[in-house]
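Every protein chain but one is kept in place in this view of the complex.
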Amino acid sequence: MMNGLRSVTSDHRDRADEAGRAAPRPETDSRPLITSRFRRIRTLSSQLAARLTPEDQMVQAGPDCSPTKWHLAHTSWFLERFVLERFATGYTAFDDRFTYLFNALTEPADTCHPASQRALLSRPSADEVQLYRDHVNAAILRLIADVPSAQWPAVARRLDLALLHEQKHQELILADIKQAFWMNPLRPAYHGTGPGAVPAAPGQGWFQHGGGLVEIGQDTPAPEAETPRHPVFVAPFRFAGRLVTGGEYLEFMEDRGYTRRELWHPDGWTLAQREGWNAPLYWFKRGGVWHQFTLGGTRLLDVEEPVCHVSWYEADAFARWDGRRLPTEAEWEIVAAERMPTGNLLDHGRYHPAVAAARDTGPWQLFGDTWEWTQSAFAPYPRHQPGDMAIGEYADVAIGGRFALRGGSALTPADMVRATTRHALAPHVRLHMTGIRLVEDV
Amino acid sequence: MMNGLRSVTSDHRDRADEAGRAAPRPETDSRPLITSRFRRIRTLSSQLAARLTPEDQMVQAGPDCSPTKWHLAHTSWFLERFVLERFATGYTAFDDRFTYLFNALTEPADTCHPASQRALLSRPSADEVQLYRDHVNAAILRLIADVPSAQWPAVARRLDLALLHEQKHQELILADIKQAFWMNPLRPAYHGTGPGAVPAAPGQGWFQHGGGLVEIGQDTPAPEAETPRHPVFVAPFRFAGRLVTGGEYLEFMEDRGYTRRELWHPDGWTLAQREGWNAPLYWFKRGGVWHQFTLGGTRLLDVEEPVCHVSWYEADAFARWDGRRLPTEAEWEIVAAERMPTGNLLDHGRYHPAVAAARDTGPWQLFGDTWEWTQSAFAPYPRHQPGDMAIGEYADVAIGGRFALRGGSALTPADMVRATTRHALAPHVRLHMTGIRLVEDV
Amino acid sequence: MMNGLRSVTSDHRDRADEAGRAAPRPETDSRPLITSRFRRIRTLSSQLAARLTPEDQMVQAGPDCSPTKWHLAHTSWFLERFVLERFATGYTAFDDRFTYLFNALTEPADTCHPASQRALLSRPSADEVQLYRDHVNAAILRLIADVPSAQWPAVARRLDLALLHEQKHQELILADIKQAFWMNPLRPAYHGTGPGAVPAAPGQGWFQHGGGLVEIGQDTPAPEAETPRHPVFVAPFRFAGRLVTGGEYLEFMEDRGYTRRELWHPDGWTLAQREGWNAPLYWFKRGGVWHQFTLGGTRLLDVEEPVCHVSWYEADAFARWDGRRLPTEAEWEIVAAERMPTGNLLDHGRYHPAVAAARDTGPWQLFGDTWEWTQSAFAPYPRHQPGDMAIGEYADVAIGGRFALRGGSALTPADMVRATTRHALAPHVRLHMTGIRLVEDV
Partner (left out) sequence: MMNGLRSVTSDHRDRADEAGRAAPRPETDSRPLITSRFRRIRTLSSQLAARLTPEDQMVQAGPDCSPTKWHLAHTSWFLERFVLERFATGYTAFDDRFTYLFNALTEPADTCHPASQRALLSRPSADEVQLYRDHVNAAILRLIADVPSAQWPAVARRLDLALLHEQKHQELILADIKQAFWMNPLRPAYHGTGPGAVPAAPGQGWFQHGGGLVEIGQDTPAPEAETPRHPVFVAPFRFAGRLVTGGEYLEFMEDRGYTRRELWHPDGWTLAQREGWNAPLYWFKRGGVWHQFTLGGTRLLDVEEPVCHVSWYEADAFARWDGRRLPTEAEWEIVAAERMPTGNLLDHGRYHPAVAAARDTGPWQLFGDTWEWTQSAFAPYPRHQPGDMAIGEYADVAIGGRFALRGGSALTPADMVRATTRHALAPHVRLHMTGIRLVEDV
C-alpha cells in the first residue's frame, strides 16, 4: 500500500536513481563499456536470425512487417548513415547501393526502396548481409578506438541511439517472423523447446495508491519521448496485481464479449466486425479446442498465462466488461518506479509470456511478459523539445493516433525497459506481445 | 505543493458561475423557457435552409458532408426516436419509413440508410421534409404541455440533448453547403451581402498566465464530454491576444511553409504532399492574386481577417514556423473562463470570421470567428462516466484520433459556446471554420 | 464452296432493302424532314423529364449513371459543340461555363467536369437547363433554315449524329431514373399506369436457318459501328421463337443456377459470388414471394414476361443450363433482316417488356422488349475505317471488353432500331433492359 502525495513523490525520486530511471548515460560511459555493449547487441541480432533459413529471412508477412534480412541490413545502414558517415573519416561504404536499399526514411520517395517491396530482395543474399554487418561492425570498433576525446561524447550519443534502434528491431525480428510462420500453412516453429510444467497463476489482487501531484518522465539526456520530467495530478486508484490471464479472457469471450457493442470503442467495433475478430491473434480452434500459435509452434492454449496479442480495442473492451479500466501512463509509472525493472524479457530466451509467480508482495509482471496497454494517447510530454531531427527521432514521438504502452514483453531486450520507458502502437495492432493490466477507481 | 493553486482555482470558480459554465440546466428550466428555446432553434434550421433551392438541398459534396434536406430531416428523426417514441404516448410517426431513411447510427447496417447514399433521396421532397418537421414540432409542443411533472425532468434532459444536437447540425448545414457551392464550378453564393469596410487587425500581443493546479470541465448535468470537473497542472504560459491573420499565414506560405518537412507532423506531411495542399481550403489564385470563397461568394483574400479552414496539421506547422505552439485545452479554458462567452457567432449572421477589434484589454476572439485548434488529443476526461448509451453520446466522446477545439466559429449557434465547451475534429479536417491561436512557453 | 451460299445471300439482300437496312440517309433528307425529326426528338427528351421533380432530376444513382438534368444539358452541349460552333456563324453560347460542365469527353481532365460529380450541380437548376435547351433549339432551327446548300450535307450528317446521340441518351434517362428510384428506399414510380391483363406467352419454338456465306452490316453512310458490309460464314442453326421468360428463368434459379460453378464463365462466377447475385436486377422477395421493381413501381413478378436486367454472364449461364447458347451477331442479323423492325419500343410508352404474342409465324420479339445479348465480342467490323474522330465516334466503336447486343428494348426510340443496329455493353452490366435469346446448333 502506498501513501499520500508528498511522500510518494520524494520516495519516487530516490528509488528512480536505484532502478527505473538509472539507465547509463552515454556521456558517462567509458569506451570499453560502449564497446562491450555494442558487441553484445550486434551479435544478438545475428544470433536471432541464425535459427532461420535464408529463405525464412526473405519473408515479409504483411505491410507492417519486414523480412529478417532487411532488419539485419537496415540496422547496419543506420550505423553507416548516422555514425560512420558523420564521424569516421575515410570510411568506405560496403556497397553504395545499400544506401538506397536499406533506408527506411519515408521522404523523398526516390531515396529509399519502397517498404512494400522488401520481399523482392533475393539479392543481396543472407550471406552478403552478414558480410555487410561485419564490415560495419569493424568500422565502428575502429571509430570507438580512434575518435578524439573531444568528439567522443557526440559519437557516444549517436551510438546510444543506434543501439536503442537495433534493440527495437530485435523485437520486430521476432514479432515479424512469428507472423510469417503463422501465415505459412505449415506453421513452422522458431525454436524447439516446449514450455515446462505450467503452474497456476495467483488470484487477482488490488494495490491501492493514494495519487496526488506526482512527477513522471526523465530530463535530457534520455530517449526523447521520455522528456522532460514533469508534474501530473493523479487521483487515488487501485492497481491490479498481475496481468489478465488467458482464462479470464476466455470468460469474456464466452460472455459474448466480441458481439456486445456497448463494450467497445466505436472505432474498434467497426474494425472487429469487418475483420471478423473473435479471439486474440494466434488463437484458433481445432477440433473444438482452443490452441495458440507461439514461436515454439502450435500448442494447446494455456489459460494460466497472460493473454497477449490483443489490440487496444480488445483490452479496452475487456476492461469495460470487467467493470474496470486500463491505467493511465502516470498511474503505471508511479507504481513501476517502486519496483526493479526485471522480468521475463528477451534475455530469458523464453519468447513467450510466463504464468505470474507471486514471489513477493506485488504487484507482479510489471516488466516483461507483455507490453501493457494504457488509456493514454501517446503524445510528446508538455514542453517537450524536438531532438535530433536528422535521425528521425521526432517522428517516433509525434506520429499520431497511437496509445502508450509500458513495461516491455518477452521479446524486448532487457536493458530497454525501465519504469519511464514509453512504447506506442496504433490501437488496432495485434502483431506485438500486448496484454492487459487493469485499474479501478477508488 | 504549488503556490498559485488555491488562488487560481477559487478565482476561477467564481467567474465560472457568471460566465463560461453558467449554461442553463434542464432541470431548472420551466416549461415556457424550454418551449421558447425549442421554437427558436427549430425555426432557425428551417430559416438556414430557406435561402437554398430544393435542388441545392439535395447536394452531398463529399463523404463527410450531408445534404441540407437530410440534416433537416435527421434532426426531426432524433426528436422522434429519443423523445417522442419514449415519452409521447399515442404518438403516430409521420412516416414509418423515415425511421430507416434518417437514422444516422452506424449499427447494425440494415437499420439505417447508408450515409454515402443521401444524395439519392430526391423523395421525400424538400416540401415533404418541412411537413415532417411541422409534424414533429407539433407533437413536441403537445408533449411539453401534457407530460406529467414527475416525468418532466427526464423529458427536459432529452430535449436539451436534442436541441444541442440540432444546433450542431446547424453548423454542419452551413459548412456542408459551403463545400457544395465550392465544388460547383459556378460557385454560387449562399447570401448576397458583401463584407463592409475592413479595418486593420491589432498587432499580436501576449498575455501571461501563472499556471498552477487548476480545475477544468463541469460536473453533471452537462454535456458528457465536459464531465467531470477535475484538477490539471498547468505550467506558466503566454497566450496570444488574437487569432492568426490571413496575412500572417501568407507569410508562412511565402516562406515555403508547405514544403519544409521539418515544420510538419509526419502524418500531416504525407497528407499535404498527397493532396497537394499549398494554401488553406477555399483559397485560390486567379490572375496571380489570392482569392477566397465564402458563403457570400468569391472575393479577394482579406489579409486582416483570421485565417480559417486550416487543418490541425497546418495550424501546428504554422505554430512551429512561428516558434510557438498551439494551446492545451486547459490553458485555453482557464483563460477563456475569465471572459464573457460572446463574439462573432452564428447569431450575428455574418457567416465568416471578422477582423479582430481591440475593444478591451484582451485577449480577444476567444468566442466565435473560428474554432481554435488545441494540441490536446480529444479524449474522455479522467474518471468520466459513459452517459446515455442509447442516444449515442458515448460515441461522440470516445471516437479516437481527433484533437480538441475550443471557442466556436462564425457558424456556431451562440448558446452552444462556453469556456468549457469542447469540440473534436480529426487533424486532417478543413471543412469547418478552424483557425489558429498561439501560445508560448515562459 | 458451300451449298446455301448463293441463295441465302441473294434472298437476304432483297429483304434488306425492304426492311432492316432501309433507314433514311441524311443526304436524302430534305430540310423540312430533318426539321420535323429534330423537333420531335428534342421534345421527347423534355417530355421524358417532365414526369420528374427537379429534385429527381438531380440524382446520380451510381458511377455508371447520370442525373436526368445532366442528360438534358449534355445533349444540348453536343449540338452546340459539334453543330453550332462549327457551322452557325455568329452563334452566341448560352453560358460559356456550360462548355466545361456538360462536356463528357474524357480528355484532357481540365476541360470537363468530372463524371462522378454530376450530382453536385444543383445549379444550373432544371428550369435553367430547359432555357438552355430552348436556346440551342432555336439556333439549330435557324441554322437549318439559313445554311447554304453547299454546306447542307455536312450539317445534315452532323445533325443526324447528334440526334442519334440524343436518342441514346433518352434510353439512358429512363434506365438511370429506374436505378435512382430503385436505390431510394421509398421506391417511387416513374409512371402511374399499371399493366393490363396478362396473357400467357406462347411455348418456345425453334426456327432453322441454313447458314452459309452471308453478308452483314451496312456501307457508309451509316452508324460507324455498322460499317462496312462484309461477308461472314455461318453454320446452320436453330433460332428461338421468343425471348426467355421470367418463369423459365425462375426454373434456372430453382435448379440452383446461381450456385453451379460449371455453368458460369469464370469471370462471371467470381463477380456473382462477390456481389451476391441470386436473381436478375430489380427482382426481390417480399414475404416469400418474388416481386419486381419497374418504372411503374413495385409489382408481383410476371412469369410470362421476358426476363430482363440480366448481365451477359447470367444470360450465358442460363443458356448453358438450358443446353443451348446465345446467338452470334451474324445469326441474329440474318434472321432479323427478314422481319419488319417494329415492336414494343419506347414509342409504345409501355417502358417495360411485354408478353410475347404469336401473331404471325415468328420468330417474335426481335425488335423491342429487351436488348438481346449475343455471344459476339463487340469490335469494329473487318476493314472498318475510323470515322469522325472529333466527335468521339471512334471511342464508341473501339472500347474493349464488351459484348454486342441486338434489337432494342422497351426504352429504345423506335427509329434507332434496325436489323443492322449494334449495341455494346460490358458483360457485367444489368442496368439496361437486357434479355436472352437462345440458339442451338444443328
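Chains: A, B and C, in written order; residue numbering restarts at 1 for each.
Just so we're on the same page, a residue touches a chain if its C-beta (ideal position, glycine included) is under 8 Å from a C-beta of that chain, and two chains touch if they have at least 3 such contacts.
Just so we're clear, the structure is a prediction, and the values are computed from it rather than from any experiment.
Novice: Which of the chains on display does the removed chain touch in the whole complex?
Specialist: Missing chain, whole complex, touching shown chains: A, C.
Novice: Using the definition of touch stated at the top, determine which of A:Ser122, A:Thr259 or A:Thr361 touches the missing chain.
Specialist: With A:Ser122, A:Thr259 or A:Thr361 as choices, the missing chain is touched by A:Ser122.
Novice: From the list A:Leu33, A:Leu131 or A:Met183, pick the residue that touches the absent chain.
Specialist: Counting the whole complex, the residue in contact with the absent chain is A:Met183.
Novice: If the missing chain were put back, which residues of chain A would it touch?
Specialist: Touch set of chain A with respect to the missing chain: 53-61, 97, 100-101, 113, 117, 119-126, 180, 183-186, 188.
Novice: Residue-wise, where is chain C in contact with the chain that is not depicted?
Specialist: Residues in contact with the chain left out: 1-2, 106-107, 213, 230-233, 235, 261-262, 265-267, 269-270, 328, 375, 377, 379, 382-383, 389, 395, 398-401, 427, 441.
Quick note on the criterion: only the chains that are shown with their structure count from here on.
Novice: For chain B and chain C, which third chains touch each of them?
Specialist: Output, common partners of chain B and chain C: nil, no chain qualifies.
Novice: Where centres are the averaged C-alpha coordinates, which chain has the largest centre distance to chain C?
Specialist: Most distant chain from chain C: A.
Novice: Could you give the separation in Å between the centres of chain A and chain B, each centre being the mean of its C-alpha atoms?
Specialist: Each chain's C-alpha centroid was found; their separation is 38 Å.
Novice: Go ahead and note the Å separation of the Cα centroids belonging to chain A and chain C.
Specialist: Chain centroid spacing, chain A to chain C, equals 62 Å.
Novice: Spell out, as numbers or ranges, the residues of chain C touching 2 or more other chains.
Specialist: Where chain C is concerned, no single residue meets two or more other chains.
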